[in-house]
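All protein chains of the complex are present and in place, except for one that has been dropped.
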Amino acid sequence: MDNYLSIFTEYNIPGALWVNIQLTFFAAIGALVLGTILAMLRISPVASFAAIGTSYVNIIRNTPLTIIILFGVLALNGQLGLNLGGGFQENFFRLAIMGLAIYHAAFVCEAIRSGVNTVPLGQAEAARAIGLAFMPAARMVILPQAFRGAIVPLGNVLIALIKNSTVAAVGSVSIEASSVMKDMLDVRADIVIPIFLTFAAGFVIIVIPVGLLTTWLSKKLAVSR
Amino acid sequence: MSSSILFDTPGPRARRNVLVINIVGALVIVALLWWIIAGLAAKGQMEASQWDDFLKADTWMDYLLPGLANTLKAAALAIVGSVLFGLVFGIGRLSTNWLINGVCSVVVEFFRAVPVLLMIVFFNIFIARTLEVSSNSAMWAVVSALVFYNGSVVAELIRSGVHNLPKGQREAGIAIGLTRGQSLRIVEIPQALVAMLPALIGQFVVILKDSALGYIISFNELLFYGRTYSSPNGNVLQALIVVAAVFIIINFTLSKIATILSRRLSSRGVGKTKPGAAALVGGPAGLEAVEPGGAKPTPDKP
Partner (left out) sequence: MRKTGYAFAAMAAAAALTLTACGGGSGDDSGGDKVKIGIKFDQPGLGFKDGDNYKGFDVDVAKYVANELGFPEDKIEFVSAPSANRETMLQNNQVDMIFATYSITDERKKVVDFAGPYFVAGQDLLVKKGSDITSPEDLNGKNLCSVTGSTSARKVKDKYASKVNLQELPGYAECVTQMAGGTIDAVTTDDIILAGLAAQPAYQGKFEVVGKPFTEEKYGVGIPKGSDKCEDINKAITKMIDSGEWKKALEANTEGTGYTPNSKLNPPKPEACA
C-alpha cells in the first residue's frame, strides 16, 4: 500500500490531469467558435460557402486525430516554421490546442446542425413572416433554439475532447496524463494496474459530472413545444 | 433539403446576390488553396521529388500496403470484439437482475469515460510484460483498448435500440407466450441490431481512426509505416498527407454507406428506433427524424 501511495509523492498526477483540463478548455472555446462558423456556412444559401463547410467536415471528421496533431508539429511547425509564440514548450501546447480545436470543430458543426434540425419549420417561417432576413433570422430565432437542441450532442463532443486531449502526447506535450502515466508504468513495473486505475479514475471523475451537467442543462433549457 | 427551413426560394434579386457571393466565396477558396500551395512551394515541399515516391510501386508494396493491412487487421479484430462485447454488456444492462445490470452498467460507463490512448499505453506494457503474445503486444494493446471502448459504445447502442422499439413489440412477444428473455432475444434484439446498423458502421470509422493511435506505441500500422518510410527520404509532410488521404477515402466511403443504409432503413416500417443514430453518422437528418431534445448516446464519437 505504501508502495502504491508513493506514486502520489513522486509524481504530480493531479497536475498532469490539470494539463488535460487546460488543453480541453482552450480547445473547446476554439472548436465552439470554429464549429459555429462552419455550421453557418453549411446551412447558408450560398453554394460555395456550403461547399467549404461540407468539405471541411468530411475531411477533418475522417482523419485520425493523431495525424492532425502530428501534422501541426512536424509539418506546420517543423517544416513551415509556424510558431504560435509563448516560448518553446508553450508553442507545442498551443499547437496541440489548435489541432484539437480544428478536429473537434467538425463535430461541433454537426452537433449544431443537428440542433438546427430540431427547430420546427414554423419558427423559420414566422421569422421570415415578420420580415427578418437570413442573418437576423439565424441569429435571433434559429440559432438560440438550435443551441438548446444541440446541448446533448455538444456535451458529447466535450466529453470526447476531454479524453482526446491525451493525444496531445504526440505533439510534444509530455506533461499531460497519458505521457506521465507511460513514464510511471516504465519505472514502476510492480504496480502497473493500480497506476492505470488511478489515471482512469481521474478521467471518470472529470467526465461524469460533464455528462450529468449536460443532461441537466438540456432538460432545463429544453424549448417546450 | 434542410435549406428550405431557413430561407424562401430566392427571387431574381436574391439569386443575383447569391451568385455574386458565390463567386466571391469560390475566389476565397482558390486564394486559400493557392496560399497553402505557394507556402509549401516556397519551402521546397511541392517539388516533384518529394512526392513521386508515392507513385512508385515499391513504396506501396513495401510500406504503405503492409501498414494498411495491419491497420485493417486490427480494426477488423476490434470490430468483431466490440460487437461481442457490446452484445454481452448491452444485454446485461437490459437484464432485470440488479447484480448483472449493475456490474454491466459500471463496466460500460467506466470504459466510456477512460481515454482510448490511456488504455492503449497501459495494455501495451501490461501485455508485453505478462502475456505470451508479447512480440505482437502493440497490436493486441490497440485491439483490446478499442474493444473495451467501442464495445461499451455498442452496448449503449443496443440498449437504446431496444429501448426505442415500439412497446408493442415486447407486448406482442409476451402475448404469444415468450418469456421476457425470449422476447428480447427473438424479437427485440434482432430489430435493434438492424436499426443500429448505420450507427455501427459509424463506429467502424471511429475504430479505424483510433487505430492510428497505435503509432504512439510503435504498432506497425499505416501511419507508423508512412513515417518509417518517409524518415530516410525526408518527406514526412508528404507522407502524412498521403496517409491521411487513405484514411479519409476509406472512412468517407464507410460514412456514405452508413448514410445510404440509414435512409433505406428509415423507409422501412419495422426496426425503426432511435432517430439520432442515423442523424449522427453524418446523414443529412431530415426534420422529421429528430425529436426535440436531441439524441441520447452519440455513436459518432469525435
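For reference, chains read A and B in written order, and residue numbers begin at 1 within each chain.
Quick note on the criterion: a contact is a pair of C-beta atoms (placed from the backbone, for glycine too) under 8 Å apart; a residue touches a chain by one contact, two chains touch by 3 or more.
Note that this is a predicted model, so its numbers are computed, not measured.
The chain we do not see here touches A, B in the full complex.
In the complete complex, the residue from B:Val18, B:Leu40 or B:Ile125 that touches the missing chain is B:Ile125.
For the options B:Thr9, B:Thr96 or B:Ser267, the residue in contact with the chain missing from this view is B:Thr96.
Residue B:Val80 is the one among B:Val80, B:Val106, B:Ile176 or B:Ile249 that touches the chain not shown.
Considering the whole complex, the residue from A:Ser44, A:Ser172 or A:Ser218 that touches the absent chain is A:Ser172.
In the full complex, chain B makes contact with the omitted chain through residues 58, 61-63, 77, 80-81, 84-85, 87-88, 91-92, 95-97, 100, 124-125, 128-138, 140, 143, 147, 179-182, 184-185, 215-216, 218, 220, 224, 227-228, 230-236. Taking the complete complex into account, residues 70, 73-74, 77-79, 81, 88-89, 92, 169-170, 172, 174, 179, 182-183, 186 of chain A touch the chain not shown.
Heads up, the rule we're going with is that only the chains that are shown with their structure count from here on.
The geometric centre of chain A is 17 Å away from that of chain B, both derived from CA atoms. Against chain B, the residues of chain A that register as touching in their complex are 43, 45-49, 51-52, 58-59, 61-67, 70-71, 74-75, 78-81, 103-104, 106-107, 110, 113-121, 124, 128, 134, 137-138, 142, 149-153, 156-157, 159-161, 163-167, 169-170, 177-178, 181-182, 185-186, 189, 192-193, 195-196, 199-200, 203-204, 207-208, 218, 222-223, 225.
Interface residues of chain B facing chain A in the complex, by the touch rule stated above, are 2-8, 10, 18, 21-23, 25-26, 28-29, 39-40, 43, 45, 109-110, 113-119, 121-122, 125-126, 129, 205, 208-213, 215-216, 223, 236-237, 240, 243-244, 247-248, 251-252, 255, 276, 279-280, 282, 285-287, 289-296, 298, 300-302.
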